[in-house]
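With one protein chain held back, the other chains of the complex are shown just where they sit.
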Amino acid sequence: MSIVNILIQSTLVALYLFLAICIGLLFMGIARKVTARIQNRVGPPIYQNFIDVGKLLAKKTNIKHNWIFDFAPLFALAGVLLALAYLPMGGYKMLSGTGDLILLLYIIAIPALGFALGSGASANPNAGVGVMRALTLMLSYEMPFLLVLLALMIFYNTASLSTLLEKQMSFAWGIVALPISALAADIALQGMMMEKPFDIPIAPHEIASGPLVEFGGKYLGMLMLYSAGSVVLETTLFVDLFLGGGVVLNPATYGVVAYVVNYLVWFALIFVVWMIAVFINAVFPRFRIEQAFKFYWKWPTVIAAIGLAQAYIMSVFLGVIP
Amino acid sequence: MKAIEIFKELGIEYEEMKVKGNSTPRYRAKVEPDKLEEIIKKFKTQGFKHFVALSCVDWIKEGNMELIYHLFSYDTLEDVFLSIYLPRDEPKYKTLRHLFPQIETYEREVHEMFGVEFEGNDRLGEFILEDWNDMPPMRKDFDTVKYVKEKYESVPLVEGRGDKQ
Amino acid sequence: MEILGIFGIFVLVPLIGSVIAYLFRKYAVAVAAIFAAVPSIALYPFYDTNVSRIINIGVKLNLTLDPTTWFFMLMLDTLAFSALLFAIPYIKKAQGNFATLILVALAGANGVLMARDFLSLYIFWEMMSWATYLLILRKSGEYARRYLLFGVLSAYFIIMGIGIVYYYTGSFLYSATTGIPMSGWFWILLFLVLGFGVKMAVVPLHVWAPYAYCAEQPFVAFLSGGLSKLGTFGILMAMYSIAGISILQGFGTFRGVSLFGYPFALLGAITAFIGTVLAIFQDDLRKLLAYSSIGQLGYVMVGLGLGTSLALGGAIFHAFNHAFFKSLLFLGAGAVIYRTGKYKISEMGGLGYKMPFTFLFVLFAIFALAGIPITSGFISKWMLYEAAIAKKFVFIAPLMLIASVGAFLYCFRILYGVFLGQLSEEHKDVKEAPAPMLAAMFILMLPLVIFSIVPGWILGWISKILVSMGLKPLEYSTFAYYSPIGNANMLIMWIAFMLLFMVSMIIFMMKKARVVDQLDNYLAGEAPTQVQLHAAHNFYKPLKDTWAPVLKYSINRAYEKFSQFFVEGFKEIRKMYTENPQDYAAYMGIAFLIFVLVGWWLL
Partner (left out) sequence: MTDNPNPLPSIIPEKDWKKIQRMLSKRSLWMIHFCTGCGAMEMPPTMTSRYDMERFGIIPMATPRQADLLLVTGYVAVKTLKRIVRVYEQMQDPKYVISFGSCPINGGLYWDSYNTIKRLDKYIPVDLYIAGCMPRPEAIMDAFLKLMKDIDEGRADGWLRYRKYYDKYRANQMRVFKRWDE
């Protein structure tokens, strides 16, 4: 690994991460526009979220409670960027060669914990209740999601994302091989991205936007970058696991053109996945946290278990080795 | 049991009130303050289970305060107003919250707005008006316009107003 | 030099120390800390040796110090030293008694680790159990009785195992176990594993743990961090060094895993799940840490049960991590209890602002417990998951994964309930924990950081252990570790995390922020009231309501009902003694008649 190579790789990674955050903000703007049109409204321009982040970061005064309060924006943004660095985007395997799905699963937990710490330190009871709801929601949607990950790992017999992409290229896309698991994953995705009906932790009417109650100015601006990054993170996770990560042309044969084409295909795929979530979000009221927990540990878990059984049978008894 | 029969039984002279557009029969009766509790108990047992309101009227010319206890019966659909008169300078009466729990809230309001003392009601302190240190505002001798002029108009404008608009 | 052999340093020194420390009345704990330091320092020259020695005290005790013992002793002695260092300001009454008992327990534990024959194993095991019983007795008789009951149960299981071995081989040596038929091995292993399992608080036998962990915090840190690892060591030795991998496979294998080990792995996964779920709903800080300790030991049980080199390496590494982050958590809880005198999480609150160092240590221990990659806690969990998924176990893997997500919940409950949220009036002047406590916690935090950056060192020690037990060594390099289905490189992750942390720091530093008092909070425009608005009471109420039908059944109550059954039974039998002689005469007559009949029938 010569120094020049490392430099090129790191600038590429930086470019991909920056693009990911911009795509995230663009997607949030599109979501607001789509929701507005569903409600027969004009809705804000697509670039509205860029302006919002700019305004927040340019605020004159910022309020903080204590030194633990600063954990939230720092850990949240750093954690989500680290997780994005471990996710292959459009076939470009950034760090996913040196870390696998389980490492990614725990890196996704870093921003969640850092954010929970910061909002806990704001000494506001709304924040405490909000984080309790967020963790309960996490426990509920992680059940089906872990079963889905297990099904994938058992069927493709690998935990590393880069080999998973290659196997999906050679054998068949995840959604083709394990359609039931893909359905369970999409339902779990709705909870992961905290879209309505599962935006219980940040409910503005009941607990004054939960953990975000004391964040304003640059804190809220960085947390908005974090939520933009997590939008791209979760949709890319679904696309990488089930839709072949957008790898259409083999980079070995076509070189740079392949990377560009794959990037556009990947962009289209995550847009489709995001639109599914946005359409559900636009028409659903908000669940209570008990309903969400009962819901996730009933139907999506059953679907995911069936998917796991299917993967288990196919890989162990029928001997289907991708 | 009809309100008229209760009045006759207790020997109180009452007065039927005609109110345009309101068909339910309404009766008014002036009662001695010390006999009021017995009368209300009697009405309560005879079907007048709903205590509607306790209100106060400040007769500044006659120099007394009138407390009106308004009861309603679901069986006979009748309204009864029992009123007592207290001296205006220092109106004092005993609490009746043991008969109906909601009487306590009405007593607190009447105390704050009219200054009527109710012995036995320990929650008579600050109720609706925060940091109020003037005389009870609903009394007729309280001049609101003078109060407003002296309290609000006297607050100076902060210069640097954007009068460029 | 004869006496100063391994027996001298690791067993005699603590024993002598316990006597000497008792003489120093008020400074007993400090002197005991010095005596505990001797074995932990003397350990390093013995790094890669295989010293063995036979001590003849009427009965032959042969002790050896090989890499396995060295590894576990490294854990135990550092824990004992830091627990005693922590205890200097903590223990206020009867320091002499506390110091002696801790050192006796340490001597017993070292003896168990070095023992290579069943007799010395049993002697040191009893010494350690008795010292623990007396230490819990210092706190409350009722809790100590529960511990004693299960301690005796575990001793009986071990004696049964030893008895069967002696019956077949006629000698107590570990190595002299040839010519035992498979059925014999089954019973030996069953009794030994259950006997040691009691000390590791496996689910059906875990009832003593939440009560025993309510004793004084420095001792509890040593008990839950160190002494529970003796159970792990016992099972490890019984299954892999006494029996050996060939005999285990002899019981039949299911996809490469011995049929004897698989049910224990399943039991471990269930322990992990139940331990975590129970820990989520506890309000008492010590009980919460106790159930979480049971849950984490469930992970170690899974690794021991599976038995592949990756699973066993993960189990040993997780035992190492658990030893350090769990005792760090207990010491942190001890510091908080020392300063506020309260046990309930909902009564504390906002202590993180007043005790910043304790908060940082507990935060790091929480990251290790939850398995966040910037600590070494992640690597051991990663190895256990990879082992389970590589072997395609569809019951063990989900239970373990969902248990680790559940771990986030009670981790945050500790952090929010105790350290964040609103600081109440009475804790306004709480000071930071005293210096010896912070030093003790720092010692325990070091390995979790070092081995998360350079996992290669500890993976080297562990694969030495695996090789000595006849298993394949682990695949690892200084910064990365590999498994059949995936790999992870910690150095790259650390560098990436540091760089990205700097990026968000740059954005963060663009504007200054004004510090605001904790009461200047948005409460719908309302005034800052004196009402305590710390939202930690009954923290996971919605979750508790949904789990209510399942939470009805509790193993504690099952034991109580079971014991109640016996009490009723004995009451009936007691009625037989009716204090009037005629009944007794009648009983004698009947008994005589029965004897005559039986004798006649036998002849």
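Letters A, B and C mark the chains in the order given here, with residues in each chain numbered from 1 onward.
Throughout what follows, a contact is a pair of C-beta atoms (placed from the backbone, for glycine too) under 8 Å apart; a residue touches a chain by one contact, two chains touch by 3 or more.
Every value quoted in this text rests on a predicted model; they were computed, and no experiment measured them.
J.: Given that one chain is not shown, what are the shown chains it touches?
T.: Every shown chain touched by the left-out chain: A, B, C.
J.: Return the single residue from C:Leu23, C:Ala435, C:Met510 or C:Ile594 that touches the missing chain.
T.: C:Met510
J.: Which candidate, C:Ile57, C:Ala527, C:Ala548 or C:Val567, sits in contact with the chain we can't see?
T.: Checking the options C:Ile57, C:Ala527, C:Ala548 or C:Val567, the one contacting the hidden chain is C:Ala527.
J.: Could you pull out which residues of chain C are in touch with the chain that's been left out?
T.: Against the missing chain, chain C presents residues 510-512, 514, 520, 522, 525-528.
J.: Spell out the interface residues on chain B facing the chain that's missing from view.
T.: Residues in contact with the chain left out: 129-131, 137, 142, 144-145, 147-148, 151-162, 164-165.
J.: For chain A, enumerate the residues touching the unshown chain of the complex.
T.: 32, 36, 39-44, 48, 51-52, 54-55, 58-63, 204-205, 208-209, 212-217, 220
Heads up, the rule we're going with is that only the chains that are shown with their structure count from here on.
J.: Looking only at which chains touch which, which shape fits best: line, ring, star, complete or other?
T.: Basically it's none of the tidy shapes, so other.
J.: Taking the mean of all protein CA atoms as the centre, name the chain whose own CA mean is closest to it.
T.: When every chain is reduced to its C-alpha mean, the one closest to the whole-protein mean is C.
J.: Provide the C-alpha centroid distance between chain A and chain B, rounded to the nearest whole angstrom.
T.: Computed from C-alpha means, the inter-chain centre distance equals 63 Å.
J.: Could you put a whole-Å number on the gap between the CA centroids of chain A and chain C?
T.: Centre-to-centre distance between chain A and chain C: 36 Å.
J.: Please output the residue numbers of chain B that touch at least 2 other chains, ranges allowed.
T.: Residues of chain B never touch two or more of the other chains.
J.: Show the residues in chain A shared as contacts by 2 or more other chains, in ascending order.
T.: Residue numbers touching two or more other chains: none in chain A.
J.: Quick one: which bits of chain A touch chain C in the complex? Just the residue numbers, please.
T.: 57, 59, 61-68, 70, 73-74, 77-78, 81-82, 85, 95, 98-103, 106-107, 109-110, 112-113, 116-117, 120-126, 128-129, 131-133, 135-136, 138-139, 142-143, 146-147, 149-150, 153-154, 157-160, 208, 213-214, 217-219, 222, 225, 288-290, 293-294, 308-309, 312, 315-316
J.: Inside the complex, what are the residues of chain C that reach chain A?
T.: Within the complex, chain C touches chain A at residues 350, 352-353, 356, 359, 363, 367, 370-374, 378, 382, 385-386, 389, 392, 394, 397-398, 401-402, 405-406, 408-409, 411-412, 415-416, 420-423, 480, 483, 485-489, 492-493, 496-497, 500-501, 503-505, 507-508, 510-516, 518, 521-524, 533-536, 539-540, 542-543, 545-546.
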